[in-house]
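With one protein chain held back, the other chains of the complex are shown just where they sit.
A and B label the chains in the order they appear, each numbered from 1.
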Amino acid sequence: MSDTTDTPPKTTVSVQINGHAIEAQPGELVIEAAERAGVHIPRFCYHPRMRPVGMCRMCLVDIDAGGRGAMLQPSCMVPVSEGMVVDTESERTRKAQDGVLEFLLINHPLDCPVCDKGGECPLQDNTIAFGPGESRFVEEKRHYEKPIPISDLVFLDRERCILCDRCTRFAKEVAGDPLIHFQGRGARTEVNTFPDEPFSSYFSGNTVQICPVGALTSSSYRFKARPWDLTEVESTCTGCSVGCSVTLQSSRNRLLRSMGVDNDAVNWGWLCDRGRFGVEAVNSEARLSEPSVGGRPARWADALRKAAELIADAVRASGPIGVGVIGGARLTNESAYAWAKLAKSVIGTDNVDAQLGDGLPAQFVLGLPRATIAEACAPKGTIVLLGTDPKETLGVLFLRLRHAVVESGATLVEVGHGAGGMSKLAKHRFWSSPGGSLVDAARQALAVLPAGQPVTVVLGRSSVTEDPAVLAEAAMVFAEAGARFLPALSRGNVMGALDMGLAPGLLPGRVELEAGRSFFTSAWGSVPSGPGVDTAAMLQAAADGKLAVLVLLGANPLDDFPDRALVQRAFDRAAVIAVDTFANPSVATATVVLPAAAHGEVDGTTTNIEGRILPLHQGVTPPGTARPDWIIATELATRLGADLGFESAAQIWDEIEAVASSHAGLDRAVLDATRDGTIAAGLGGGARPAVVGMPTASPASQVPLDEASLRLVVRRKMYDGATGTANSTSLAGLPGDNDVRLHPLDFQGLSIQEGDLVTVVSDWGSISLPAFADPGVVRGTVTVLANVRGATVNHLLSSSNPVTDVRLEVSR
Amino acid sequence: MTAPIVQLVSSRFQYPDSFTLARSEATGGYQGLRKALTMTPTAVHDEVKAATLLGRGGAGFPAGVKWGFTPPGVWPRYLVVNGDESEPGTYKDRLLMERDPHQLIEGCLIACYAAGLSQCFLYIRGEMALAQTRVAVALNDAYAAGYVGRNVLGSNFSVDIVLHWGAGAYIVGEETALIESLEGNRGMPRLKPPFFPAAIGLYGKPTIVNNVETLSNLGGIIVRGSEEYKQYGSETSPGTRMFAVSGHVRRPGVYEVQHGVTTFRELLYDDQFCGGIRDGNQLKAFIPGGGSSPWFFEEQLDLPLEARPVGGAGSMLGSGAIVVMDDTTDAVKACLRVVRFYARESCGKCTPCREGTSWLETILQRIFDGHGRPSDIDMLLDVGDNISPGPYPAASWEAEGLAAVPFPPKQTTICPLGPSAVAPVVSAIRRFRPEFEAKIRRRAIGIPVRVEESTHV
Partner (left out) sequence: MSRLTPQNEAIALEIISRYPRKKSALIPLLHLAQEQDGYVSDDAMRHLAELVEVTPAEVIGTCSFYEMFKREPVGTYLVNICTNIACQLLGAEELLHHAEHALGIKAGNTTSDGLFTIEDVECIAACTEAPCLTVNYRYFYKVDGGDFDAIVEDLRSGRQPTRKAAETGPDGHIPPHGTLALQRQHIPADRVAGNADPDSAPAPAWLEQP
């Protein structure tokens, strides 16, 4: 025999499924291989994103792996092997499936007509497809108290539960919040919480989605609709910048649900509750639906004319730099581009900033080498959290990173200002107080990183009281060692806004103003004559009377900017034009308010932290006369005597593709062809200007702490005063109260009880909050929460100071 | 001729202070350990392999072979001692722990030495307070005397034996559930294959699970050597086994008999053992290997007490638990009681076991209560078939032309608990169907009434 042909070694496994030969991947489970071959094996407990438990026994099929002959085996537990023969239609398989369904229905109430899951219920579907057709069980079924709330968001009906372990596995394995658990044994097993300890997980809504029966329902959707009444569009969640794939489901022009879609590159089907239930805000009564001028309702024509007048007057008075545009992270890429073009070409100002003084310099972020989430989560890789707490700000990124650490052997290293949601998972923790020592912490961290493994740094700005220059310097420690970055700037489409040029000194396509000057001058007609300033400097200029008009693009600086007094002074002097979906304290000060269409009401694209372009689709129409931001931009341009040159979001995309260096080649056909979204990493080419390069950072100043003071750290929580949270019925009640946390040793020094009120006094203001000891706080610092309504810490801050030192006063 | 009685593991039971270190040492205790320490671990392991020490926990797998299944080079490896004895009818491990804890400790040490096991967890059933006390005291004494812990008897062999105790759950006797329980979890079995505990066990590391009686044999095997050990019992099943014989025999008791040589008939009828059925009644049926085993009858009495022939005849030797039913026994009632046990003890993981066992109980209860329907008997069999598909193991019944269905049963479940509930159902219906029918038709049937012994006098 001769075997001389040069066949490469076989990398697949040959199996036979129902008589058809297929090639499966090594290690693939039979249930997965069959699915890819078009053979659906019924299942309840198996979920592709969780460890199989093989307990419902619905997926038993005849498997002959050689040796012991064909046997009924759970296809969700058995990996394929060479020469395996699978029969999913054998008599024995049929009987087993019948049997399991009959067993499951013994104690299932069959209240399908009043069950939310009716019509989309795997138990119902499997029963129709594989079931015995009748029940021989004549006795009384198991009874439990009817649906019990297990959290603010989720109800549990234990009678409907088939004990598949999906929700409980999700809670423990995926979310790391084992707050629901099997209790009891045998036929009396139930899922429940510990008495008085609700299932308060940021990810609880996923359990509702993966429950294969109607045992878990969300308080918001209960009894709202039947699946056959729903229309749905595929879209992307813009609750934060992770960019989770969703379907938006609506009924009679009301957005009812957002359901996670399994995007292999991004969210694996999961959503955080803020994103899932935040869509309810779209339906809120508080939505802006009509324009107003001077606080009175106005027609669009009048409002636009007034806005154009304000802008034109400002330009006339002090040139284009008399106008500033703040915000834009709420916008689609197309709208962001339209606004960038309006500001930078039509008005001619470079005073444009999508960030509100709580982010990082745009050039710096865009210049760092970027990683994808998958690269960050690579098995056995190294993840550095630098100044960020993904659990509180980028929920599903947290799930992915957690999975990498817990299931894939990644090493987590934390560099920051105290404990966060991932500290317990970190192999090394380097905590420091704001004021420069973070750079030393970064150097120490670098020294312990496992050698030879790829390093991804998740870079954020968890505390607005740390100088961005310090974070930049710390980031460079890793950048120079070859690390790649995931920027943890958290607002919805902040990365898209920066890509589109909504930042001072930048033009669309991650191009610096000077580098792009000639290209964009010919593309747009004109570009700003010189670099503009960021939000802090714009506010300062406005307060100083040098900037007459502030356009707020979905921005609420009064709550979000880390210096409330400065915002107040700016608003006192400059005229405000607000383009927004909701009235908020900043919008309330506006001379002109232009109501915008929200997420779910517009088509377009959004860009996530990876630079991945993901689709947005319209599911419902905006309220009243609210319209997409890009239309507002084109209309305003018209009033200013210019034509932006597009009439649809799709046309805008075509222009983006044509001019943006980073987006070259990503035409609509390319976007449509990729289900997981497309990374914008194009490096221009041809005549296009170069994208920003690897940044450099200069040493940040060290600010020593004097003995008498404590240094303030401001942290973010998942639920805060954000618009989407405050206006979602489900979420509005979830933000907690603010408090002051100190290291236990610092707390002892105060000689007070936990929970006693203290007053935090800075040079700029004071607030009174209950105080608690917390070992997760760095000694010499105090931690408070950002943007909690009623206890707004930006009273304490001044944007002119790199750090904030405070005293605590105990009222006795 | 009945094989002569030899006491290999119960030899100290005769002493009132059998559980003390002093008595143990005075009667050869820890000599096996001392001898093992003079041998290489491999030599000890080989000796155990040569002795063909079959597991006494139920499955009857050779201990020496099992120790060899740990993947090479993966550390640590653990020993978990299965002292959860809960199978209906089983009563031997409790005796071995209460009366001769040092013999068990010595066995644990030898196993750890031979198989390179770095820590030992001795899991005692929760309800066995006295066994827990005796083993705790024995461990404390053995530590103090240098037999356990760091540098055993001055050697470089160091191992801790940690006393652990359960809290009432039969399923925890199943080895993977035992490991879950030892990790502080609900005792729900893990799916195996692909991974057996010897490869992936406690904390995901290679783990040997052995039964108390299995380990209690090790000291004697090392002292005597495998050659001498194999003089007892049969060639394929050397040594002795402890059998608890309960129910309707004249002298119920725990008997140590030669493995594979003694027959059921000898054990049940010989005067040196159980002395026959009580009151001169007739044998109706007997459970040969614990509640999970299909029933045997008169026809199977001459089988030797050995796993293979018993398996071929349609049942199992299991955990050495023989429950004898005389002709006064109500087959439906007995069947219901055994089924109820499995329904109560199902861990709840697999749908067929969780729902099926309690459904079986429900149907049997209504038959027993006189509310049965004619279709119920076939329904029992069909529900059973959905838990354990295919012909279920059963004894032959030549008079009716029924051949034996050999052990083990097939299963739609993860572990054999669910299928165990089918054993009494199939056994009882196959042999005593008229009793079920009579209950359903609410007719009396001729089951002899028990005659109180005192009335004879």
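Quick note on the criterion: a contact is a pair of C-beta atoms (placed from the backbone, for glycine too) under 8 Å apart; a residue touches a chain by one contact, two chains touch by 3 or more.
From a predicted model like this one, the values you see are computed outputs, not experimental measurements.
J.: Thinking of the whole complex, not just what is shown, which of B:246, B:263, B:300 or B:315 touches the missing chain?
T.: B:246
J.: Taking the full complex into account, find the residue in B:28, B:62 or B:149 that is in contact with the omitted chain.
T.: Final answer for the missing-chain contact: B:149.
J.: Of the residues B:47, B:98 or B:266, I need the one that contacts the missing chain.
T.: Looking across B:47, B:98 or B:266, the contact with the absent chain belongs to B:98.
J.: Of the residues B:62, B:116 or B:225, I need the one that contacts the missing chain.
T.: B:116
J.: What is the set of chain B residues that contact the non-displayed chain in the whole complex?
T.: 40-41, 73, 75-76, 78, 85-91, 93-94, 98-99, 113, 116-119, 125-130, 132-133, 136-137, 139-140, 143-144, 146, 148-150, 155-160, 162-170, 181-188, 202-205, 244-248, 252-254, 287, 291, 321, 323, 325, 329, 333-334, 337-338, 341, 344-345, 347
J.: Extract the touching residues of chain A with respect to the undisplayed chain.
T.: Residues touching the hidden chain, for chain A, are 177-185, 193-195, 197.
Everything below uses one rule, namely that only the chains that are shown with their structure count from here on.
J.: Mind pulling up the chain B residues that touch chain A in the complex?
T.: 169, 186, 191, 194, 343-352, 354-359, 362, 379, 385-387, 389-390, 410, 412-414
J.: In the complex, go through chain A and note every residue touching chain B.
T.: Residues in contact with chain B: 53-58, 60, 71-72, 74, 77-79, 92, 95-96, 98-100, 102-104, 106-107, 136-137, 139, 162-163, 182, 184-189.
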